[in-house]
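Just one protein chain is left out here, and the rest sit where they should.
In this document, chain identifiers A, B and C correspond to the written order of the chains, with residue numbering beginning at 1 in each.
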Amino acid sequence: MFTGLPLFPEQASSVAPQVDALYFYLIAVSGFFSVLIATLVVYFALRYRRRSESEVPQPIHGSVKLELVWTLIPLAIVMFTFVWSTRVYFAMHRVPPGAMEVYVVGKRWMWKVQHMTGQREINELHVPVGVPVKLILTSEDVIHSFFIPAFRIKKDAVPGRYNSIWFQATRPGTYHLFCAEYCGTKHSQMIGSVTVLEPARFQAWLTGDGSGVSLASAGERLFNELACVTCHRADSVGRGPRLEGLFGKQVRLAGGETAVADETYVRESILNPAGKVVAGYQPIMPTYQGLVSEEGLMQLVAYIQSLAAPEGGSPLGTPEEPAPALPEAQRGEPAPPPDRARDLGKP
Amino acid sequence: MSTTQPGADARGEGTRPPAGPPGAPPVAEPRPSRVNYLNVSYGVKSWLLTTDHKRIALLYLASVTLMFFLGGAFAVLIRLELVTPPGDLVQSETYNKLFTLHGIIMVFFFLIPSIPAVLGNFLLPMMIGARDLAFPRLNLASWYIYTLGALFTLYALVNGGVDTGWTFYPPYSTQFSNTHVLAAGIGIFINGFSSILTGLNFIVTTHRMRAPGLTWFRLPLFVWAHYATSLIMVLGTPVIAVTVLMVAVERGLHLGIFDPTLGGDPILFQHLFWIYSHPAVYIMVLPAMGVVSEVVTCFSRKRIFGYSVVALSSLAIAVIGFLVWGHHMFVSGQSTFAGMVFSLLSYLVAIPSAIKVFNWTATLYRGSVSLQTPMLYAIGFIGLFTIGGLTGLFLAAMGLDVHVHDTYFVVAHFHYIMVGGAIMGYLGGIHFWWPKITGRLYPEWWARIAAVVIFAGFNLTFFPQFVLGYLGMPRRYHYYVEEFQVLNVMSSAGASILGVGYLIPMAYLVWSMRYGPKATANPWGAIGLEWETPSPPQTENFPRSPVVTWEAYEYAPEEEARVV
Amino acid sequence: MTGASSHVVPVRVYVGVFAALLVLTGLTVWVASLDLGAWNTPVALAIAVSKAALVILFFMHVKYSPRLIWIVVASGFFWLAHLTAGTVADYVTRGWLGTPGS
Partner (left out) sequence: MSSAAETHEGGLHPALAHHFESLPAQKEAATLGMWLFLAQEVMFFGGLFIAYTVYRNLYFDAFAAGSHHLDVTLGAVNTAVLICSSLTMALAVHASAIGRGRHAVVYLLSTVLLGSVFLGIKVVEYHDKFVHHLVPGPGFSAEALGVTGEVARSAETYYALYFAMTGLHALHMVVGIPILLFLAFKAHRGAYGRDYNTPVEMTGLYWHFVDIVWIFLFPLLYLIGRH
């Protein structure tokens, strides 16, 4: 009827065919039942239409057999659907080892993307084809949602925590990137594009982008600037736990519990050091709440992650700056971003 | 079988109609000078201070109709804006306020009170043979509370509106939005108590005021549906009330309850919000299911297929519907395990809904089907609710929900349930009981035209949105990318048809109040206590309290019944 | 006097319940000062539940009320417990099954 009327989005990720298969299956199920019900209703309405004003049909009470049939068959169908769809969900969240990590910060009304290699982008994301990419998402202000229809993935960027999801692009091209969680005035303009490149062209893009400093190196610089290195020393004699080889391992906490040293744990430990103290250490670390931006936190996380690599991080020099004073009685109120400060001045 | 109760009066009211041809109205024409609830007293005061459940129902009818057309006006503006991809009709700020107010007004001030507070209020006492609800003054108070809540929301509206979306997600609603969140929140908080008191009144009335002989399994399914709805109202609404209160406190005093920069957790708000707001969907659609059960039986002249299964499935929907809220949070960062549990339970709630649809369909089998207007709406309901329910399966599927969450697919789905379901049920019910409410018949020809126009307009409006959603158009978008335009234009075209469709009944129903032919007590030949009292009824509903000796929907003598 | 809730309870029952409530209040303060490890909260809640049960059964006459009232009371608390459990389930299981973010 309409030329160029699209009905389905492009499939450009490894999970997209799985989601589409589920979608077509559900369309088939829905179509079958809708047509069945519609046909029966229309047929009965015509076949048993009222022929005289005085007719009284014979009453039918019901049928246990039929009730069972239309309880159990739908039940079986939905249980099957449940299992299938949950497996697809798992496939979206179980990140394959060696995935390329990309940090994404949502901010009204833009997406700020940082690659491990240091490239930064705004409202754009360049990824190579055929490589699993793990997105680590957070937000500086309100809840946003990172949505790439062609990849069939979406994840909320929630302030104060990290969410993640992964994808593997399968076709070079440029695709839409949307914010799917309502975030204020320009919600509908918080859009951008995802560019999928052939590996060679991706390499060229990487080198062509002039920033040069990798995320981990930026994190290392910050690590030194904040004098974290005074306590977290590589030679295990510092007042804080050694961070080399820590990332991804399980750590034993003072309370006897354990925690996995993942992105969220590292982030939490920077912002709320007293929360989950590693067994054997004193809770002496001050909070860095308000001193490090969300992007800075991601750089620190990337740096600590790089320390876990077998070859270790780069050797650390002795810092010259003194440790920052304890931010006493600090209420943990980070400096509001400029536009937020304006919002707070509401009547 | 059809025993005349002791003391039935000369007109034979209160007795079961003869087992013979039910087409013939069992009650004689009312005498012209008869006193009824409408003409028993006149003047504004007699309405604003009434404790008669029927008059309160009419107060609600006027209020929710006003709110419906207000919310509808916003919908018209939204659809007009979305005809073109760039936001060229209104500013983004305005657009965001339009969909927020459309949502708040339609959900809290139209859909939730629509069937329960208008039809439920009018019919529930009559259907169980009572003179009034258990607490008539509380009932009137509910209407005033509703009005007060609506006034707060209207205050927010005329002072510049509110732009958080009807979901009020923090931290946007508590720290970032600089619109009238507080006034709108207080409006919803207050309105919640109207809903709670109505539900409380219905439950007590159903338990304590049934006529002698009217056992639970003789109750009309409309009453069962309202009983289940009332449970949700009483147990769910307080949660949203206190949640809105927390948002208001956090916003007003900058406390850290939901704002992460102050130590709160925005996900907790989503839990508390959906604990109420998911069951709220069943507050909207369960009463409509009750209406459909009444209409389908009447216009098939047959007892409903599987009475007890349909009755109990209402309760099952109410109970299970309370335990599925987490399916709104599959992409929020909720734990995968919790997500799985919520997904599983969401699938389970589909079963009682499916059972109802199958039973309504089976009721038509070997019936005496008459396609008058209420039946057209009921059949429309069955079809649209089926589509709405089945697309719910897409959203309960975790792997698929990730893609369609917060897109137009969701918008289309819940409009199929709320407009295709709840409003079709509401209109069907209004037409069905219009003769009882006003004592007048509406023009049948116009009514059928309107029903068909609404059905067609609805599908043209919302079906393209399923496709849009799967293509990836997020909801609440003011600007959108060009490839979505064709479908958006289709949707807006449908909306204009739908809008006209809603104006037609408004016109002829108002007309019929004065010029419509007088209705008999039972114009449809329906079974039910409300049809055994004159149209319109007197203030006490029944000249004498009825005694019930027959089963529900006994259109033909029981002896002839068979079980297939 | 057909309403079961009109049952007249002897005054000594009220006084006995009152005494028990005071004792339990003292008990809960005392128990809080002991280190019971993970059991402090359950014990405190158990005492609170017993006190609430005494008030409901005797002061509020539920012991002498029809079954319907029992159902209303039970479903109120059961429902709250259920909703709490559903919400807490999310927080408790965030580390299970490979939470997003870990």
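Definition applied: a contact is a pair of C-beta atoms (placed from the backbone, for glycine too) under 8 Å apart; a residue touches a chain by one contact, two chains touch by 3 or more.
Note that this is a predicted model, so its numbers are computed, not measured.
> Which shown chains does the chain we cannot see touch?
A, B, C
> Based on the whole complex, identify which of B:Ile257, B:Leu323, B:Ala526 or B:Val547 touches the chain you can't see.
Answering carefully, the residue with contact to the hidden chain is B:Ile257.
> Pick from A:Pro17, A:Pro199 or A:Gly275: which residue touches the chain that isn't shown?
Within the whole complex, the residue contacting the unshown chain is A:Gly275.
> Which one, B:Val83, B:Leu182 or B:Leu268, makes contact with the chain that was left out?
B:Leu268
> May I ask you to list the residues on subunit B that touch the chain which is not drawn?
130-132, 134-136, 138, 196, 200-201, 203-204, 207-209, 234-239, 241-243, 245-246, 249-250, 253-257, 262-265, 268, 271-272, 540
> Just the residue numbers, please: which parts of subunit C touch the chain that's not shown?
1-3, 5-6, 8-9, 11, 14-15, 17-18, 21-22, 25-26, 28-29, 32-36, 40, 44-45, 47-48, 51-52, 55-56, 58-60, 65-66, 68-69, 72-73, 75-77, 79-80, 83-84, 87-88, 91-92
> Touching the absent chain: which residues on subunit A qualify?
Residues 271-275, 286-287, 289, 326-332 of subunit A touch the chain absent from view.
Convention: only the chains that are shown with their structure count from here on.
> So which chain is the furthest away from subunit C, centre to centre on CA atoms?
So the farthest one, by centre of C-alpha atoms, is A.
> Give, as an integer number of Å, the spacing between the C-alpha centres of subunit C and subunit B.
36
> State, to the nearest whole Å, the distance from the C-alpha centre of subunit A to the C-alpha centre of subunit C.
For subunit A versus subunit C, the centre distance works out to 40 Å.
> Find every residue in subunit B that makes contact with two or more other chains and list them.
Residues 267, 333, 336, 340 of subunit B each touch two or more of the other chains.
> Listing for subunit C: what residues touch at least two other chains?
95, 98, 100-101
> For the complex, which residues does subunit B have touching subunit A?
Per the touch definition, subunit B meets subunit A at residues 20-24, 87, 92-93, 96, 163-165, 167, 169, 171-172, 175-178, 260-263, 265-267, 300-303, 305-309, 330-333, 336, 339-340, 343-344, 347-348, 350-351, 354-355, 357-359, 361-362, 364-371, 379, 382-383, 386-387, 390-391, 393-394, 396-403, 405-407, 467, 470-472, 474-481, 483, 486-487, 554-556, 558, 560-564.
> Under the stated contact criterion, what part of subunit A meets subunit B in this complex?
Contact set of subunit A toward subunit B: 2, 4-9, 18-19, 22-23, 26, 29-30, 33-34, 37-38, 40-41, 44-45, 48-51, 53-63, 66-67, 70-71, 74-75, 78-79, 81-82, 84-93, 108, 141-143, 145, 147, 149-150, 152-156, 158-161, 163, 165, 176, 178-189, 191, 332-334, 340, 343-344, 346-347.
> Could you pull out which subunit C residues touch subunit B in their complex?
68, 75-76, 79, 82-83, 86-87, 89-101
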